[in-house]
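With one protein chain removed, the remaining protein chains of the complex are shown where they sit.
So, subunit A:
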């Protein structure tokens, strides 16, 4: 039932519309760098939503159980746990700063009462265990209730401590630290479908880890040239296939995707499949390569397709067809005539992410001016919505936005020159099963839900 647009819906429901649900974060105009959200991720059930920020902190929200008194409003997301995942470091050997910014968070599938996630900065990946404690033992023999040790010679009787309920406490503890395996900056981590291994990718190399082993990691892709002067391409993203534990893909700054099979050889420098859309050589410009750089790659839940995001578009590829994508969606084509200024203010290097909905029928990605775009793959309808405080009334329906490119600007349209390029939506996430989306707008996290009529 997951559909897309406002104003005339899709997927069998004519009344499908997106509504504001919640917003997290401060309203201040002055945004501290540390508060900028750098990653957003739902867990496998969608009950937990994790965010990472530039200050190295992780905040996890939990969905409240639906209440019988408000049947039309879905469960809200409230803070469950927050902790400092990474600290800033200085590499004294190379005189390089290691930022504490959380680049990616990936959840592990849940196997017991505790929740596990991997969080990474540029150099170090950490496995965090988030567990609940709602009982406390009382009646110890060797210490008092306030923790003071009792004199053992004064103890005349033994008692069995009993468990008493206490206020729920959520604790986060680092269980594994996977360090010192990356010379360059880590851009991706991906948990394997075998639930035992995961990969981490930096600009030039991809490593395979076992979740239990921190002192060893296998290098499976290495594109570093013998002579660094010959470097023409870097790895921009990597992901494991959702079902085939031997298959992964990685994308490059030249707009290509390579699919590798770990069964074919230990070192996957030679790809099994190579995905690239042919380009008309006469249309090449100074900007061609930069805007073709893929900033994100995501497999569909089905495992049959993958989606890539480059600067101006989102492409869906069928894994069985390497020579071109099966679908291409323009995100903000009007920016093509602004590339010069976007190069000057560095916006052309912004890395937008993209995501699928649970049924793979729709895809979403961010843009500028706090706009984000959704595309329905079946009806080919698309919509532009905005994450703003102005439309933050509870259950307010989001109005579709339109950017005007030509001469005459209609009422409610916004012209390309009025777009705020500092308000970028780089990170978005879609609940794995329901129509709930989380959109990170700089230092604020917006949650939108569909409206059921």
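Convention: a contact is a pair of C-beta atoms (placed from the backbone, for glycine too) under 8 Å apart; a residue touches a chain by one contact, two chains touch by 3 or more; residues count from 1.
As a working rule, contacts and distances are computed from a predicted model.
K.L.:
Which of the following names does UniProt give to the chain that is not shown: "Fructose-bisphosphate aldolase", "Alpha-endosulfine", "Beta-hexosaminidase" or "F264 bisphosphatase"?
P.N.:
Its record in UniProt gives the absent chain the protein name "Alpha-endosulfine".
K.L.:
Of A:79, A:213 or A:326, which one is in contact with the hidden chain?
P.N.:
Residue touching the chain left out of view: A:79.
K.L.:
Have a look at A:219, A:253, A:359 or A:379 and name the one touching the chain we're not showing.
P.N.:
Touches the omitted chain: A:253.
K.L.:
Can you say which of A:97, A:212, A:269 or A:413 touches the chain missing from this structure?
P.N.:
Of all options in A:97, A:212, A:269 or A:413, contact with the hidden chain holds for A:97.
K.L.:
Quickly run down the residues of subunit A that touch the omitted chain.
P.N.:
Residues touching the hidden chain, for subunit A, are 22-27, 32-35, 37, 51, 53, 55-57, 59, 79, 82, 84, 87-88, 90, 92, 94-97, 100, 184-185, 203, 228-234, 253-254, 280, 282-283, 285-290, 336-340, 343-344, 392, 394, 443-445.
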